[in-house]
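Heads up, one of the protein chains got dropped from this complex, but the rest are sitting where they should.
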Amino acid sequence: MVFHNIQNLLDDLGLDEVEVVVLANGEGVKALLQKPNVHQRQIQRLADQGVKFLACQNSLRFLGLDDGDLLESVEIVPAGVSELVKRQTEGWAYVRP
Amino acid sequence: MVFHNIQNLLDDLGLDEVEVVVLANGEGVKALLQKPNVHQRQIQRLADQGVKFLACQNSLRFLGLDDGDLLESVEIVPAGVSELVKRQTEGWAYVRP
Partner (left out) sequence: MVFHNIQNLLDDLGLDEVEVVVLANGEGVKALLQKPNVHQRQIQRLADQGVKFLACQNSLRFLGLDDGDLLESVEIVPAGVSELVKRQTEGWAYVRP
């Protein structure tokens, strides 16, 4: 549903008009695992259109995962919640699935 | 719960002090169907107080619904997620149920 919504956003506003970051926190980081990942093609397609994927380091540690377990296009941030607060302060809109 | 919270917001801040838009996305659009709709009276009461109801066209299409299925007071937006991003950029606060 999230990935579907992002594609709608890109299609509706246009790739040059919007910048999208997916921030995975808590159990959400599992959606960015290398395998099994039923959404891999959809994620790659979004990444090819400039969507950035971030995963929370604290959540990974809590779940016994590390960045080697994630899809190649995913970047790590130290704390998902800090990233969320900082970006909103910078003027990013927030859409919680 | 959403409708209840909106009434609380209107009662607490006053009708002249706040503008409320309900944006229905995904399965949420079903809450705005003409029938069956157990919330119809509550929705009409909020609409009478100036609350605007928007439904996502993409979600409707995905669910095999169209605007004829919705309550009369509901307006359609092309993509719920774009509307959400645009309004936050314009300074609207975001309350996710």
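Lettered A and B in written order, each chain numbered from 1.
By definition in this document, contacts are C-beta pairs under 8 Å (C-beta built on N, C-alpha and C of every residue); 3 or more make two chains touch, one makes a residue touch a chain.
Quick caveat, the model's predicted, so the values are computed rather than measured.
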Touching residues (missing chain, whole complex) on chain A: 25-26, 58, 78-82, 84-85, 88-89, 94, 96
Where the unshown chain meets chain B, residue by residue: 1, 5-6, 8-9, 11-13, 18, 91, 93-96
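The working rule: only the chains that are shown with their structure count from here on.
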Whole-Å gap between the CA centroids of chain A and chain B: 27
